[in-house]
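Only a single protein chain was left out; the remaining protein chains are all shown in position.
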Amino acid sequence: MTTTQPRTDPSSGTSGPTLRERWAEGSRWWNARSRPQQWGLLVPVVVLIYFLPVINPPIITTEPATDFSIALFNASVFALIAIGLNVVIGQAGLLDLGYVGFFAIGAYTAAVLSSPDSELGVRFPWLVIVPIAMVITMISGVILGTPTLRLRGDYLAIVTLGFGELVRLLADNIDPLRGNRGFQNIARPGGTYPDGTPIFTQNDAQGFYWLSVTIIVIVLLFMGNLERSRVGRAWIAVREDEDAAELTGVPTYRFKIWAFAIGAAVGGLSGTLFAAQVGFVNNQRFDVTTSILYLAAVVLGGQGNKVGVIVGAFLVSYIPDRFQFEPEYRFLIFGLALIILMIFRPQGLLGMRQHLLTYGREAYQRLFGAGTGVAPTGLTASSRGRGDAVETTPDDHAGTSPRGGGE
Amino acid sequence: MVRRRLAAAGALVAAAALVLSGCANQGGGGAAQTSQAPAPAQPNNAALPAGNGQGKCAPGTSIAYVGTLAGQNAALGQAIANATELAVNQHNQANPGCQVTLVKADSGGTPDTAVGPTQAVINNPAVLGIVGLPFSGESKAVGPSLNAAGLVNITPSATNPGLTGNGWTNFFRGLGNDAVQGPAAAKWMKTKFNPQSICVIKDDSDYGIGLANAVTQALGPQVAACQGNVKTNQKEFSATVGQVQQANPQAIFYAGYYTEAAPLVQQLRDAGVQAPFVGPDGVKDEQFVVNAAGSANGAYLTCPCVPQEGFTAFTQAYQQAYGVAPQTYSAEAYDSATILLSGIDKGANSRPALLNYVKTYNGQGLTKKFQWQPNGELSETPVYVYRVDGDKIVTDSPIS
Amino acid sequence: MSEPAGEGLLEALEHMDTAERAEHEAEVSEKVAPDRAFEVSAGETLLAVDGLTVRFGGLTALDDVSFDVRRGEILGLIGPNGAGKTTCFNIVTGVYRPTVGDVRLEGESLARMKRYRIIRAGVARTFQNIRLFGAMTALENVVVGADARHRTSVPGALLRLPRHRREEREATEKAMALLEFVGIADRAADKATSLPYGHQRRLEIARALATEPKLLCLDEPAAGFSAVEKDALSELILKIRDDGYTVVLVEHDMRVVLGVTDRLVVLDFGRKIADGDPDSVRRDPAVVAAYLGGAVEE
Partner (left out) sequence: MFLDRFWANTINGLSYGSIYALVALGYTLVYGVLQLINFAHSEIFVIGVFGVYFTFLALGFVPGATPNIPIGGIIADLVLAGAVGMILAGVAAVLLERVAYRPLRRRNAPRLAFLITAIGASFVIQQIFRIFRGSNPEGTIRLLQPDPVFRIFGAPVTNLQIIIILASFAMFFAADGFVNRTRLGRGVRAVAQDPATATLMGVNRERVIMITFLLGGLLAGAAALFYLMTIPQGAVFNGGFLLGIKAFAAAVLGGIGNLRGALLGGLILGIVENYGQSLFGGDWRDVVAFVLLVGVLMFRPTGILGESLGKARV
């Protein structure tokens, strides 16, 4: 049904389409579909994801060692974090090594606003906590971003690493945050099954899993809108070449702050989800290693690819849980998996992939006729992301000091 | 030129590697325990896992150890898991009619990693009772779901008083809590040193903070004016040493675990601070003496645990099975497992039955007499003081 | 944008007759330069460079240079290597701030303006070595240029408000027209990195035009071109000027410069040594000396 592009050479007949060509062909077909059609085709996949804990498939399940719905819930929270971090790293290209700070702020907000241990003595319902937590993390994202976003590349990474550590250490030392003792029975969303048992409990994480998958679908829709707009284009432009973006009229500083704020909000949201399910928050989990694990999920999945980072997040959260039965070796296996995966798929499993035009499909089809799709960028790592050898030396006239231009 | 140097380096490394591999076995290991002070002999009527050998139970009946195996402070969890396993093995050898299986779940030692494995154990219907969870933090996190499942659990080591304040009906503590050990230690220090000032230094764990508060209240504000804070995994304590030198106290009470207590006492002694060093049960461990590089000599250790020198049978069986002497809380874990196993032998084949059995249990274990109040606290909690003499921990006197 | 009738525009173009083609061309140029102020008063000053001095540490790259650019003309900025052409070009386009002196566009000083505001004020530029957004398609690159004029921000895009949709539609159509205008419409869907060198140069020009500039600055656009491509480029530059844009051209290739520019400013060692129409400047002894070396009368 697809009309080949007028100028691509006909695929070589002899060896038959290689895997890469078949993948590109499939992607071209997929991209020719309109966005509602794409979502329509995805429904069966989403339904399967919803029922995963119920089916409890034999090999995949982590059952004897860890409860499968809890493992799935942890993976889904990880996926939500990865989507948020993907905005900062995958789209805007800002290397953030302290992202766990926002997750911690979200979790602590939920704890302080609802746990009986908190000195505020209030117990907000969970649905009220989520927007408050997102606003607080957005503000902290802007507070962190405003001074630091003048820095670029590795310097930004180092300052954000410092920020993440500071949040953890402050959680340790500020008495009201109760350091290691932490906060107990944090508010959970209400709602009961028809037979009266509460949906959202600590031991049965199925309800929570469905809630977080629903949130992921909503966040993906919003991210899709942002991607196909001036905002998404500005981010990719900043990632590809910040100076050229500025000199093409993109207010880079403002959009970098927006990227931080949105990433922080999603981080805060996943913090509240985590706090609600476990029902207990203390300072033990918010360290640099966790930040870098989030980074691993984004890089493993393929930076700049919303669906890819979900797959990456699932792997990073699932592998240690899956090898729970082998407690001695699970982190060793995890470390080896990271090294091996990076050697064979440095640009990530699914590679970069984004569509930046709301009416891109119609435009291409108006030019080339119906049924045209655009081969995804997934197959080619962006020029900017290449290793140091091929990096095009920046035009020395437009100096790229760490200070950079912008407001 | 470089090639030659690298070759030479390679040879040296090979030689060094040879030397090292020869002896990289499990070096060290404390000297065997030899009893010195007049410790009570192993109580002759102590219940043992073997029971009367007539135990009957359905195949597949199991009890579980839920606690850290590979995560933080894994050594503490390992000591409890080993003692539980030893009890189960001894029980199975003695009771052909009732083979109990031990399920081990690695909680990772932190609240959020404990939820998954604990839930898996709850979902495993064969498990009737749990020995665990070792730490107060993770116990707080999973307490509600264990209580909802009605699965009885006896913790051999979590001493935070708050755990029994949540109205859980299935939670039992196999040893005295901080609210018992704290005042007892304070009273003993007052009589022993008649101090104007004692420095109470605590780490940032549930255990440390809970115990420090109990001791500070018992000592009174002016005696315990000097307060110090350290962090878990902290290794350099010059600030705390400086604070102690400034206060020049008659004694120093450290509320925390031995991993931090050892370097602290060593740096205190190096800086010339000679005030007696007192630590709780978290510090009473072979490794404390070894890691303090000789500075632990003369330190006092309070512990709601009965001296282990008495029950040589358990110590030898543990040493023989695991090559290491039993550590803190091993004996308490052994007793807890024995109680669960004896319940199963007496026909408790369901969770409510075993829960009820433990609730009404009244018997003598290795470490103490086990009888619980409704909220899960032991009715009788002996507290002993031990002393580091050279490189061994010896019994000093009972103080409860 | 009506759903295409199955057959693409490009195929349709092949078998259009001249009337339909002319009408289509008009439609394209309407989109490319919609609201240009066409009443070109004779030589009214668009951009004024006034007493410009730039020092990098000890080095004085530009020394008290002044010239102006008149609306609707193509000004050539030439000089031997190291004369300060590119530094001057970078000051005008906001890459550097002047140490002394000022640059005014329609009377408004650009010296202290933020880079993206300078673009919004109406100055657009291309780069000596191409700096396109590699991971984007050609069409997306041009739409980024068009975004310079847009107001939509995160809330608008998140909820796809009417203004966002309108701006998106306009930008996509304008970008398609611009790709056709510079002659690379057939590569609209390809990644910028996969385009041949010549096309990438034209794409940069299209992206610059997308910001609806008053002044288009071209930084050695003919570098690396063959003779045929140079002629085509000159033709394009003239077409841009005829569409109402003012162009500043920094270029080494004298054949292109002389074939296209209305006026020349010559720089040497950071000082302006000549300013006038191409023929008189060519014969100016100072310029000849600057280029060919030999005694330079101070």
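Think of it as A, B and C in the order they're written, each chain with its own count starting at 1.
Throughout what follows, contacts are C-beta pairs under 8 Å (C-beta built on N, C-alpha and C of every residue); 3 or more make two chains touch, one makes a residue touch a chain.
The shown structure was predicted, so the numbers you read here are calculated from the model rather than taken from an experiment.
Of the chains displayed, those contacted by the omitted chain across the entire assembly are A, B. Listed residues A:158, A:199, A:217 or A:307: the one in touch with the omitted chain is A:158.
Considering B:75, B:226 or B:353, the position touching the chain not shown turns out to be B:75 (whole complex). Considering the full assembly, A:300 is the residue among A:300, A:349 or A:367 that touches the omitted chain. For chain B, the residues touching the chain absent from view are 2, 9, 12-13, 16, 19-20, 22-24, 27-28, 70, 72-75, 204, 228-231, 233-240, 242-243, 246, 259, 262-263, 266, 270, 287, 289-294, 391.
Where chain A meets the chain that is not shown, the touching residues are 89, 95, 147-148, 151-155, 157-159, 161-163, 165-166, 169-170, 172-173, 288-289, 292-293, 295-296, 299-300, 303, 328-329, 331-332, 334-339, 342-343, 346-347, 381, 385-390, 400-404.
Just so we're on the same page, only the chains that are shown with their structure count from here on.
Farthest from chain C in terms of Cα centroid separation is B.
If you average the Cα atoms of chain A and of chain B, the two centres end up 41 Å apart. Mean C-alpha positions place chain B and chain C at a centre distance of 76 Å. Residue numbers of chain B whose C-beta contacts span two or more other chains: none are found. Shown for chain A are the residues that touch two or more other chains, of which there are none. Those residues of chain A whose C-beta lies close enough to touch chain B in the complex are 63-67, 70-71, 74, 172, 179-182, 184-185, 201-203, 205, 274, 277-280, 282, 284-285, 321, 324, 327-328, 330-331. Note for the complex: chain B touches chain A at residues 69-70, 72, 105-106, 110-112, 115-117, 119-120, 122-124, 137, 140-142, 144-145, 148-149, 204-206, 209, 231-232.
Within the complex, the chain C residues that touch chain A are 1, 3-4, 6-11, 86-87, 89-90, 93-96, 114-116, 119-120, 124-125, 127-129, 131-137, 139-140, 143-145, 147-150, 152-154, 156-160, 164-165, 167-169, 172-173, 175-176, 185-186, 188-189, 191, 193-194, 207-208, 211.
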